[in-house]
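The chains shown are only part of the set, and none of them has been moved.
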Amino acid sequence: MAVEAEADADDGAEGITASVVGGSGFTGGELLRLLASHPTLEIAEVTSRSKAGKSVGSVHPPLRGADLRFTEPDDLESVDVLFAATPHGVSMGQIDDFFDVADTVVDLSADFRLETEAQYDEWYDGHDAPEYLEKAEYALPEINRENLAGAELIAGGGCNATASILGLYPLFEHGILDGGEQIVVDVKVGSSEGGAGGGEASSHPERSGVVRPYAPTGHRHEAEIEQFLGTSVAFTCHAVDMIRGASATSHVFPSGPVSKGELWKAYRGCYEDEPFVRMAAGGSGVYRYPEPKAVAGTNYAEVGFELDPSNERIVVFSAIDNMMKGSAGQAVHAANIALGLEETAGLEFAGLHPVGAP
Amino acid sequence: MAVEAEADADDGAEGITASVVGGSGFTGGELLRLLASHPTLEIAEVTSRSKAGKSVGSVHPPLRGADLRFTEPDDLESVDVLFAATPHGVSMGQIDDFFDVADTVVDLSADFRLETEAQYDEWYDGHDAPEYLEKAEYALPEINRENLAGAELIAGGGCNATASILGLYPLFEHGILDGGEQIVVDVKVGSSEGGAGGGEASSHPERSGVVRPYAPTGHRHEAEIEQFLGTSVAFTCHAVDMIRGASATSHVFPSGPVSKGELWKAYRGCYEDEPFVRMAAGGSGVYRYPEPKAVAGTNYAEVGFELDPSNERIVVFSAIDNMMKGSAGQAVHAANIALGLEETAGLEFAGLHPVGAP
């Protein structure tokens, strides 16, 4: 059976122990998949109230070979780093317990993404542990790498926000936009964003082949985008027929004319040294522009753009795997930086072709 | 076998004869499917150079029961109405021949959609028969019904343009927009838009699960939208994983504040008497907003909207089946009007649930 292969993947020399709270969901499973083949991090404990006692492999096929069972979340053992993959609102209530057992906590929910209690009052149902908000570091290395080194509390970014920010950030960083411009962000996402379990709307017969508007206005990820870009965007999200993937098309109207050269300079300037950002802007072949298909299962983001002379518009395309760069992969990337490990450790998988998103 | 059932569907009393030029493609097949069950129109001839001699049912399964074979397109017999489902650029070269054999010609290509030769010079490769342009009537009844009665040359609208125009038209008709405003139209379309035959990019392994930008700027359908709305729009198209369907999300920024009541008044005013437009704006259930799934295989368009206070933005959603309301269905609807038949004749199919777009 596959035990040997998995075992090979597991035994890191100077192991750093990691536990996952809420390991039965999709992002929890993705974290476990990454940790199971991480060269340094070692899985200590995986909790799930609903699946306690069950083999992790019975829920997450990629872990079938691993000798791991879900445990009750009530008494956590001490570890080096704790990953929380619990629903929004849970971590803020348990954050003290998390720090009782770990020096480093990485939370994949929305509970520590925003900087102020006021934002949680506006966009969510308030916050139970506002004193932690300023301690938290946003997990996206491309815009926050320097603050992640040694961070104790890391807040994973939202998948749609991550795709949108990666697409727009260079325009602000290089002064092509300064915040007053009109920006429309039209996002298309896969069904894994809905999480495991489902419900009528996400059942296969109702969910297959859709182009379904959801949260057409007032999507909570607007708050993150605004926080990091310093401007509001007109944001609308659509569910489409893929499992993994988030694709953001940003329609940007700069105040003055801009050239392709300036755009290339801005994007290269921000991303040419980034290990997990690929540019795809025109060129030849089937995959000329960013596509979720091309990054499915990977921690890569693809970013590209076109210029629309007739409308003095910049169209920016950015694509990620919502479960990887948009969640678990981003979390491991940030943890690697926080813990002083090789940034790309455990995240080198370059994807599959052909693949169906995936 | 199914011959009887088909026969039943075919024998109209006072038959009006119709031929289809270019019947082996997807829109040609869709036309034949509609004509085969039309209460009045009777199929006379179906041409296809590549499939001449073959049974129509061997190419289009819905016509397996019909006793029909493709013929060479060279010498057409006289009929009452001729439908041309040929690639762009073909009809403009054969339009005289078409009128030699039919009093009424319905062209599904782009050859007669635009009003002036100048537009064809700008958006296409010029025009071979500009003298026909002013004679042509745009097929979309919701904006051009009065001119379709008795029309001799009918120009089918583009699928993406049709979806976009149906979504935005009421805002202009009721003075909520006057042409100066910023409008972004972000379209998602299915693979049938690529037509039969395919190629590498539309092969199943490469095309499944995509969110693929194509013609991200400068899409030719912009010209139609501009022609009928009197304003330019920032238009971008994406291929997504469905076969039939075009969904247009229009992000509109009116100059002043607008209320939901005003929007309802505008849309109801334009569409409540339209036989093929359904409103879907909020409400309950899985299908709260327009979805290609909900109209797949039908001639219905669904239109809906949401208001975004934080951005003084109107988000308009419109969904059609690109092969029906966006092509063959629209053509038959327009022909029904031109010939003085019941508008909805042959187009009553209300769709399937559940269905996968489809």
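Here the chain labels run A and B in written order, and each chain numbers its own residues starting at 1.
Assume a residue touches a chain if its C-beta (ideal position, glycine included) is under 8 Å from a C-beta of that chain, and two chains touch if they have at least 3 such contacts.
Note that this is a predicted model, so its numbers are computed, not measured.
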Given 2 visible subunits, total identical subunits the whole complex contains: 4
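FYI, only the chains that are shown with their structure count from here on.
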Approximate Å spacing (C-alpha centroids) for the pair subunit A, subunit B: 39
Footprint of subunit A on subunit B - complex, ascending: 182, 184, 186, 188, 200-201, 205-206, 208-213, 216-218, 222, 232, 234, 236, 238, 240-243, 245, 247, 249, 251, 253, 286, 289-293, 296, 306-311, 313, 315, 317, 319, 354-358
